[in-house]
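Note that one protein chain is taken out, while the other chains of the complex remain in position.
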Amino acid sequence: MDLEFTLEERSFREQVRTWLEENKPSEPRPKSDDLEQRNYDLAWQRTLYDNGWAGIAWPKAYGGRELGTIAQLIWFEEYAKAKAPYLGANFVGINHGGPTLIARATEEQKTFHLPKILKGEVVWCQGFSEPGSGSDLASLSTKAVVDGDQLVITGQKIWTSFAHIADYQELLVRTDPDAPKHKGISWVICDMHAPGITIRQIPTIIRGAEFCEVFYDEVRLPLSSVVGNLNDGWSVAMSTLSFERGTGFMAAIIELTTTIEELIDIARHKKSPDGKRTYFQDDEYRRKLLSLKAEIMALRSATYRAISRNMRQDAPGPEGSILKLVMSDLNQKLARLGVDILGIEALAFGGSHRDGGVSTAAWLGSFSGSIAGGTSEIQRNIVSERVLGMPRG
Amino acid sequence: MDLEFTLEERSFREQVRTWLEENKPSEPRPKSDDLEQRNYDLAWQRTLYDNGWAGIAWPKAYGGRELGTIAQLIWFEEYAKAKAPYLGANFVGINHGGPTLIARATEEQKTFHLPKILKGEVVWCQGFSEPGSGSDLASLSTKAVVDGDQLVITGQKIWTSFAHIADYQELLVRTDPDAPKHKGISWVICDMHAPGITIRQIPTIIRGAEFCEVFYDEVRLPLSSVVGNLNDGWSVAMSTLSFERGTGFMAAIIELTTTIEELIDIARHKKSPDGKRTYFQDDEYRRKLLSLKAEIMALRSATYRAISRNMRQDAPGPEGSILKLVMSDLNQKLARLGVDILGIEALAFGGSHRDGGVSTAAWLGSFSGSIAGGTSEIQRNIVSERVLGMPRG
Amino acid sequence: MDMMQSPEQDEIERTVAAFLTEKFPVRGHGHSFKRTEPEIADELWQECCNLGWLSLGLSEEAGGVGYGLAEEAILFRELGRGLAPGPFLSGVLAAHVAATAGDHELVAKIISGEVRVALATPLNTDEASASFSGDISLVHTERADYAVMITPNKSAIYAMENVAVEPVDSVDISLAVGRAKFDNVHALHLVDSGASSLYERALILAAAISVGMAIEVMRISVEYSKTREQFGKPIGSFQALKTYAAYMASRCELAESQLFFAALAVEARFESARSEALAARFNANEAARINGEHAIQIHGGYGYTTEYTPYRFVTRNHVIERIITLRSAVIDAI
Partner (left out) sequence: MDMMQSPEQDEIERTVAAFLTEKFPVRGHGHSFKRTEPEIADELWQECCNLGWLSLGLSEEAGGVGYGLAEEAILFRELGRGLAPGPFLSGVLAAHVAATAGDHELVAKIISGEVRVALATPLNTDEASASFSGDISLVHTERADYAVMITPNKSAIYAMENVAVEPVDSVDISLAVGRAKFDNVHALHLVDSGASSLYERALILAAAISVGMAIEVMRISVEYSKTREQFGKPIGSFQALKTYAAYMASRCELAESQLFFAALAVEARFESARSEALAARFNANEAARINGEHAIQIHGGYGYTTEYTPYRFVTRNHVIERIITLRSAVIDAI
C-alpha cells in the first residue's frame, strides 16, 4: 500500500495544473441547451487537442497521449480542481462512445471516428434507454432489420442527452427478436443526420432540456455501422467501462469535496435563523457537515482503492456499483443540507447544478444521481448479487 | 372528530388510577425466569380479579367486566402510566389466547378456561412459530394426526415465551398435510403437562431465557381441544387481534412517552463529554430528543385514530401494521439515543428492558421489536400490499 | 373520543376536493420555466371566497361559517393535496388576526376576497412588532394589499402599499414569492398570538397543507408503481419500492393523525396545545419532504421531468417548509 505518486506523475500533475489554470475558458459554459453550447463545448475540446490534452489514455495512433491509468486519474483530479468546463456535449464521445470504439471497433471505424472526437469536430450522444426499458435495459425493443448492406431502424430512445445537437449516436438496437434478450442486441454507430430521425427535447426540473426523446422511422444506416459482431452488442456495451478503470469517478469526488468545503465556509459565516450564531456554531449543523465531510473523504479513499483494484485486473468488478450508490446518496445528502442552510434564500431557483456548488438548482439536480445510469435500486441488487453472491430473486 | 371522554369514561379513569396507585405491588417483578415469576404474575392477576379489574372487556359470564373499547383503552393507559407490573406470564392468556377463545371457542371450552385465566390460576403460552416457519408462519409443519377421539402431535415450536412455566398453550398444528398451506392448520389447546412434551429455554441478549423451544413427541390431546373447526385454525388465529381493537398498543405508547421524558430529563442534567454543558444544551442531542418526542406524539395520535377506526368496523384493518412498524423503529431510535446519552455509563449491562426506562438492557431489548410478532419486513409488505394495494412479488 | 371524520367533515372534504379537481387540476409545467400567468385567476379566487373558504373556521359573530380548527385543517389538507395556488393560508390567518383585533370591516374585506394578503416570514428575528424593521420573505405577493406575520408571541397585519417587494425566481413557479426590507413599517394590527391560538393555527394549517401533499404524492406514486412495468412485472411488486411506499403510508398516517390531534387539542385548550401544534408541523414537514423525494425516485427519469407531477409536490413543499418558522426553531420549541 502506498499513497505516493512517482516523480514523473507529480511532474505530469504540475503540468496539467499549470496549463489548466492558464488556459481554461474565462467565459462560463452557456446554459442555453442549444447550438451555442455545442460550439462552446467543441471549441474547448479543440483547444485541449491542440495543446496535447485530449485523450490522455487514448492510443497515439488516433491522436491520444497513450498515458496510463494514473495519468488519467491525475487529469480528472486536476480538471475538477481547476473547475474547468463541464464536458457537456463532449461527454459521450470522450468518456463513453470513444472508449467503446477503442475497445471493440474495426481499424476503419476507429481511424474515421476517434480523431474527430478528440479534435472537437463531432458531438456524440447515447441511445440506450427506451420508454419501456429503463432499469431493464436489455428488454429494449427498437428494432433494426438487415436489408442488403443496410440496417433499417424503427423505434424510440429516451433520456438521450444532447441528441438535438449531436452528429453521432452509440445506439443499441434489437437485431434478433427471437434470441434471448441479451443475445439479440447490436451496438451501432448512428448518423444523427440520417433521414427518419426526429427529436424532442424533454423539460426537466433543473429547467433544462438537454435530455431528448429520439424517434426512428425506418432510418437506414450502412451495415458497416455495427461495432463488434451483429447481435453481440450487449457485450460491446458492457466493455465500455473497463477502459477508464474508474478514474472518471474522481472528478465527481473532487466536486463533492469542493462543495462540502464551500458549504462549511457558508455555514461559518451565515447566521442561523435565530440570528444569534452561525450555522457552524449550531451543534446539529456542524456535526451534519463534518460527518458528511468524513463520508466524502471515505468515498474518495474507496475510489482510489477501486482504481488500484482495477489496475490489477482486466475488467473492473461490480464494486464500482458501491461507489455509484454511495456517491448519489452523499450528493443528495449534501445538496439537501445545502438548501437547509441556505434557508429562505433557497426559495430562489438560482445557479445551475452543472456549476456544482451550493444552490437550490444543485439540490434539484441531485435527484438524478440515484436514477440516471442505473438506479440505486439496481446498484444495490448488483452489489448484493455480484459482490456478495446473494441469490437472485 | 372529538378528543373528549364522557363523564362516565372520566370517572372510570379516575377509579382505575386511584386503585392502581394504591394497590400495585410494591415488590418489583422477579427477573428470574422461573417459578418465582409465575407465582408473582399469577398472584397479581388474582388481585386484579378479586378487585374487579380482570377482563375489562371480557363477557361477564366468564368473570369479566364487559365494558367497551374506550374503557379497555383507559385501562391500558392508566396501567402503563402507573407502571404497574409487566403482564409477564399472564400476557398470552389475557391478551391473546383468552380473546381468541372468546371469539371462537365452544361454550364448554370458554366456561372451563376463561375464568381460570382471569383468576390467575393458569399460565398460557403460544405455540405458533417453528424453526423453519418464522416470517412464513403458514408453512408450519408440526403435525397432528387424528387417532379416534385424540390428536397425536409431533414436531417442534420455538420462541414460546414462558413455556417452561405454562399450563396451556395455544398451538397451531398441521392437521391436513395435503391441503393448501393456510387450509390444513388447526388451533389447539395444548395441555403443557401432557406426556411427550420437552422444553428447552433459549438464552437471549437481554440475559434472560423466557423464550423456549418446545418439542412434541407423539403428544396425545383430546380431539375436543380443537378450537373452531378442524383445519380452520388459520382463521381462528387471525381472529385474535380483532378483539382488543388496538387498545393494547396504547400501553406500549405510554411506555415510550414515559421513557422519552425520562431521557430528556437525564439529558437536562447530564454533562456532555466535553464537560462544559448538558446534553440538552447540545443542539444535536436536543433536536434528536425533541424530534423523536414529536414522532412519539404522532404515533400516539395514530393509535387513537386506529382505535377510532376499529370501533367503526368489525375487524381491524391492515393499518395496524403501520403502528407496529413505526413503534419498533421509534423504540429502537429511542433506545439507541438512550445509550448514546448514557455514554460510557452504557458499558454496564444495567436494568432490565421490561422495566422500561433508559438502560443498556433496554437498548438490547429493543432489537426484538422489529423481529417478534412479525418482522418489520413483513409489516412493510402488509402495508404496501394490503393498505396501498401494491401487487404481490 | 373519536379521531375519525364525521359525515359532515367528510362532506367538506368531498366538496373541496371535487372543486379543486375540476378547477385546479395538478399538471406539470412542461417547458414553462418561469411564471407567466397570475398565481390564481381573479374569477377563481372570487369563486373560492364565495364558497367561504377564507371564513370556514371564523366564528359566526365575526362573519364566518363557524366551524372549528379541525374543519379548517380538512380544507387546507385538500388545498395541499390539490396544490392550490393563491393566498388562502395568509387570507385565513389574516382574517383571524383581524377578528382578534375586532376589526370586522377588514375581516369582511378579506373573506369576501376584496383585499388580498401575503404571508410574511421574518428572517432574522422571531417576533412581529408594532413597528417592524428587517428582512422579510413573502409568499403570495401578487396583488397583496396586506401582509400577515404570525410569530410565537405576536401576530400582525402590515399594509403593503409603501413596501417595495423584490420578486424571487421561486423554485415553485406557481407561487408569487418575494423579498422585502421593512423599514419601520407600522402594524395595522398587532395582537397576542396566544389569545386566539394564532401561532398554533398557523402551524396547524401549514401542517395540513403538507399532510395533503404527502398523501397525494404518495397516491400518484403508488398508482404509477402499479402500471409501470420493468423485468416483466409492475415495479410496485419489487420489495424496494414496497419499502418506500410502506414508509410513505406510515408518515402520512402519523402526520395526519397528529394534525387532527393537535387541532382538537388547540380547540380544547390543552396545556400541551402549542407542543402538539409544533409536533404536527414537524411530522407534516417530514412526511411531505421525504414522500416527495421518494415519489421522484419511484417515477425514475419521468420524475425528473416537468411533464410528470412529482416535482410539483417537491417544489411546493420546498416553499411550505420555509414559511412561518424554520425547522430547527420548530423542533427546539417542541
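In order of appearance the chains are A, B and C, and numbering begins at 1 in each one.
Simple rule for what comes next: a residue touches a chain if its C-beta (ideal position, glycine included) is under 8 Å from a C-beta of that chain, and two chains touch if they have at least 3 such contacts.
Not measured: the values here are computed from a predicted model.
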Item to complete: Write out, one label after another, the shown chains that touch the chain missing from the document.
Response: A, B, C
Worksheet item: Quick one: which of A:Ala84, A:Ile158, A:Leu347 or A:Val383 touches the chain that's been left out?
Response: A:Val383
Worksheet, complete the sentence: Answer key for B:Gly52, B:Pro177 or B:Pro203 versus the chain not shown reads B:Pro203
Response to the item:
Across A:Ala61, A:Ala179, A:Ala294 or A:Ala315, the one contacting the chain not displayed is A:Ala294
Worksheet, complete the sentence: Touch rule applied to chain B and the missing chain gives residues 129, 132-136, 139, 158-159, 201-205, 207, 209, 211, 271-275, 282, 284, 332, 339-340, 343-344, 346-350, 360, 364, 367-368, 370-372, 375-377, 380
Worksheet entry | For chain A, residues in touch with the removed chain | 1-5, 9, 70, 73, 283, 286-287, 290-291, 293-295, 297-302, 304-305, 307-309, 311-312, 319, 322, 325-326, 377, 379-381, 383-385, 387-393
Response to the item:
On chain C, the omitted chain is touched by residues 238-240, 243
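Following the convention adopted for this analysis, only the chains that are shown with their structure count from here on.
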Discussion item. Can you compute the centre-to-centre distance for chain B and chain C, using the mean CA position of each chain? Integer Å is fine.
Written reply: 40
Fill in: chain A and chain B, separation of their C-alpha mean positions in angstrom
53
Worksheet item: Which residues belonging to chain C are in contact with no fewer than two other chains?
Response: 238, 241, 328
Discussion item. Among all residues of chain B, which ones touch two or more of the remaining chains?
Written reply: 283, 287, 393
